[in-house]
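Moving on, here comes subunit A:
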Amino acid sequence: MTKLLDVRDLTVRFAMPRKGLFGPRPLLEAVRSVSFTLEKGRALGIVGESGSGKTTTAMAAIRLTEAASGQVLFEGEDLLALPDEEMRAHRRNVQLIFQDPYSSLNPRARVIDIVREPMDLMEMGTMEERNARVRDLFKLVGLRPDQLNLFPHQFSGGQRQRISIARALTTNPKLLVCDEPVSALDVAIQAQILNLLARLKDELGLSYLLISHDLGVVRHVCDDVAVMYLGKIVEHASRSALFDSAQHPYTQALLSAAPSLARRKSKGYVRPLKISGDPPSPINPPPGCAFADRCPRAQDICREVQPDLEDKGPTRVACHFPGPIAA
Partner candidate 1 sequence: EGGTLVIGSTQVPRHLNGAVQSGIATAVPSTQIFASPLRYDENWEPQPYLAESWEVSDDGLSVTLNLVQNATFHDGEPVTSEDVAFSIMTTKENHPFQSMFAPVETIETPDAHTAVIKLSQPHPALLLALSPALAPVIPKHIFGDGQDVKSHPANAAPVGSGPFMLDEFTAGEAIILKKNPNFFIDGRPKLDEIIIRIVQDPSALLIAMENGEADIYPFMAGSQEIKRLEKSDHLTITDEGYAAVGPINWLAFNTKSEKLSDVRVRQAIAYATDRDFITNALHRGVSTQQRGPIIESSPFFDDTIEAYDVDLDKANALMAEAGFADGMELTIDFIPGPREQQQSVAEYLKSQLKKIGIDLTVRAAPDFPTWAGRVGGHDFELTMDVVFNWGDPVIGVHRTYLCSNIRQGVIWSNTQSYCNEEVDEILNAAAIEQDADKRKELYSRFQQIIAQDVPIYFVNATPYHTAYDNRLMNPPKGIWGTMHPMDRLEWSE
Partner candidate 2 sequence: MTDTPDYKAESPAREAWRMFRRNVPALVGVVILSFIVLATLYGTFFYAGDPYNVVWAPHERPGVTPEFPLGTDYLGRDILAGMLTGGGPTLAVGAAAAAITMVIGITLGSLAGFYGGWVDNLLMRITEFFQVLPALLFAMVLVTLFSPSLWTIAIAIGVVSWPQTARLTRAEFLRIKELEYVTAARAIGARNKRIIWKVILPNAMPPLIVSATLTIGIAILFEAGLSFLGLGDPNVMSWGLMIGANRDYILDAWWPVTFPGLAIFFTVFAVSLIGDGLNDAFNPKLRER
């Protein structure tokens, strides 16, 4: 297997507005030294709570957000070091699908133009060829060619997400970054899109970087899963390893919090692991493990020393005291 994407020590900081007259600008560390790899033809899911830095990680990895440091090797080439114009040329290899189907399409453009635009920008083929390809893509994602000339607001959310996907596929990308592709959709529609994504992955041999806060979605689509907490990956493993034998208490908390059809009130289900509170602020994150304050297993060391992401048993985990849920 070949590495498509190799992200090393990626760090992203945002400067916040100054407090006080001459105070320094506080820095928000949205992504803190994150490393992961993605192999060709596989799907990596990134899960985590809101604000944990999922989107930022993905955006920095494809250089749509500026990284403070780190490397992003795409097929061995460091994207972050490329000159602007070369990066532009590289964009055809990496495409994006967004969360909000309502704001991800330019409301003033016809969908045919939206889907064709990447080809226009890359100056691929003749106009007829481009339009023909748009037609093909429309069929591929399950839209009708007679809808080509409509405007985005004339489509439903699910259909818009299909248009987004068609646009993303236009340039035959190798990597598709999907940022919460279904979380704005109704469950019934979610299934349509997830199935479509799964189908495309197989048919076109795509690799996915899929972001979601819904473990169910990730489990359904991804081969590997990384769990983020406050800008760091706290656990990274194959799907089965992660869902069956999670080692990090935060992953376990996520799993126990996710609603499941198997847990019935009628059967007197009581959540086994309760964690309290909210994640700490990404401005001045704590020196030790970010989860320590909410963690049932936390000891003094957790508050002082940041655990590294290491192979520990079934998963790679960043925890001083990894292990299965204590009974």
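Selection rule, in plain terms: all candidates are chains of the complex that A comes from, given by their letters.
Convention: contacts are C-beta pairs under 8 Å (C-beta built on N, C-alpha and C of every residue); 3 or more make two chains touch, one makes a residue touch a chain; residues count from 1.
Quick caveat, the model's predicted, so the values are computed rather than measured.
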Mark the candidate that touches any copy of subunit A in this complex, from 1 or 2.
2
For the subunit A and candidate 2 complex, residues of the former touching the latter:
59, 62, 64, 88-89, 91-92, 94-96, 98-100, 103-108, 110, 117-118, 121-122, 144, 147, 149-151, 153-156, 158-159, 164, 167, 170-171
